[in-house]
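== chain A ==
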Amino acid sequence: MHRERKDAPLLQVRGLRKAFGGVVAIQNVDLDVAAGSVHAIIGPNGAGKTTAFNCITAFVKPTGGRIMLAGERIDGLPAHVVARHGIARTYQNVRLFPNMTGIENVLVGQHRRLRATFWEAILGTGRFRREEKEARERALHYLDFVGIPHRAQHLARNMPYGDQRRLEIARALVGDPRMLMLDEPAAGMNPTEGRLLVELIERVRGELGVTVVLIEHHMRVVMAVAERITVFDRGAILTEGTPGEIQADERVIAAYLGRRSGQTGPAPEPIHAVPAAIPTLEARLA
Partner candidate 1 sequence: MKTKLLYAASLAALLMAAPGARAETVGPVTDALGVVKIGKGQPVVIGGYSSQSGGDTNQGIDELRGSEIAIRDFGGAVLGHPVKLAGEDAQCTAEGGQTAATKLAGNKQVVVVLGPSCSSGARAGAPILWRAGISSVAIGATAPALTAPDRPDGFKGFLRVVPNDLKSAAFTVKYAVEKLGVKNVATIHDGSPYTEQLVRAFEKDFTAKGGTIVASEAISPTDTDLRPVLTRIAAKKPEIIFTPVFTSSVGFLLRQKDEVSGLADTKVIGGEGVFSANVIEAAGPKVVGFRIVAPSTDLFSDKFPAFVKAFTEEYGEAPIGGFSAYGHDAATLALTAIKAVGKSDDEGNLYIGRQALHEALMATKDLPGLTGALTCDANGDCGAATYAIWEFNSDDQSSFAPGTNPKRIFP
Partner candidate 2 sequence: MSETARSATEPGVFAEWLRRSTWVDFILLAIRIGVAALVLVGLAGGLAAGTYSAADFVSFTMFGLTIGSIYALIALGYTMVYGILRMINFAHGDVMMVGSFAGLFAAGGLNDAGVLGAFPLLALPLVLAAGMAAGALVSIAIERIAYRPFLHVRSLAPLICAIGMSFILQYAARGLFGTRNRAYPGFGWMEGTVSFAGLTIPIPQVVAFVAALIVLAGLLAVVRLTRLGKAMRAVAEDRDAAALVGIDVTAVIVATFAIGGAMAGVAGVLYALVFKQITVFMGFFLGVKGFAAAILGGIGNLGGALLGGLVLGLAEALGPALILEGYHLPAPYQLKDVIGYGMLVMILIFRPQGLLGERLAAKRA
């Protein structure tokens, strides 16, 4: 029912502002994410990237501005309604249901797809059973899609970190979102895992046709997958452009460097990563 034109923006953010008490976390954020694209958000720690994510997914209430998904306003709606509009997300520090198994986690992700009513569940009707069976198959399919088919019966909290990240993506994808928002999906991953992640994101966009927005510090990953990049700095948008434009932008490098000198614990990767990412990008384009 929602057919997106490839060129029209799927997500439109205008004048977004969020203040915690007197502290302004973000202001004047305008953001357009094209349907079917992979859009990265980068910026130093504390630049307001996750706050913007949280505003879009209704985790926090924006102080001002508006957010539209496919032309419909979604700001101010409760999180589950936003989710029902087709936004799914993952979290900076993985938030799975730790005491549920892999498949259970993915089944929860299908919550709004399942139609069987409460009474059908109690009576165990044919439709309910068919639907449950189909849901399980679908869950297994998505576990397979993200590359952890063997984790179906493991408790989420007992899985290795990388698998937890993948499980989180499977849980988000299984609900057929229009837009998937990944908050630092490559955090804590080694280069091999990073490459696999790039591949996964490509497939998400390519095979499933889901628009992807990601926050990422690993420039290798960002430059490999993003079509457009928005750079945040100190709560506002510094600039936006294609990976090539961003890499050439003096202000971006300055922002990273400037932060580096003033801050105690920023992401170590970016400074070296920005130049190092170029071959990867070229390889991809070629």
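Heads up, the rule we're going with is that contacts are C-beta pairs under 8 Å (C-beta built on N, C-alpha and C of every residue); 3 or more make two chains touch, one makes a residue touch a chain; residues count from 1.
How were these picked? Simply put, all candidates are chains of the complex that A comes from, given by their letters.
Remember, predicted model here, so these are calculated numbers, not experimental data.
J.: Given that all of 1 or 2 sit in the same complex as chain A, name the one that actually touches it.
T.: Only one candidate touches chain A in this complex, namely 2.
J.: Would you pull the chain A residues touching candidate 2 in the complex into a rising list?
T.: 14-15, 30, 66, 73, 76-78, 81
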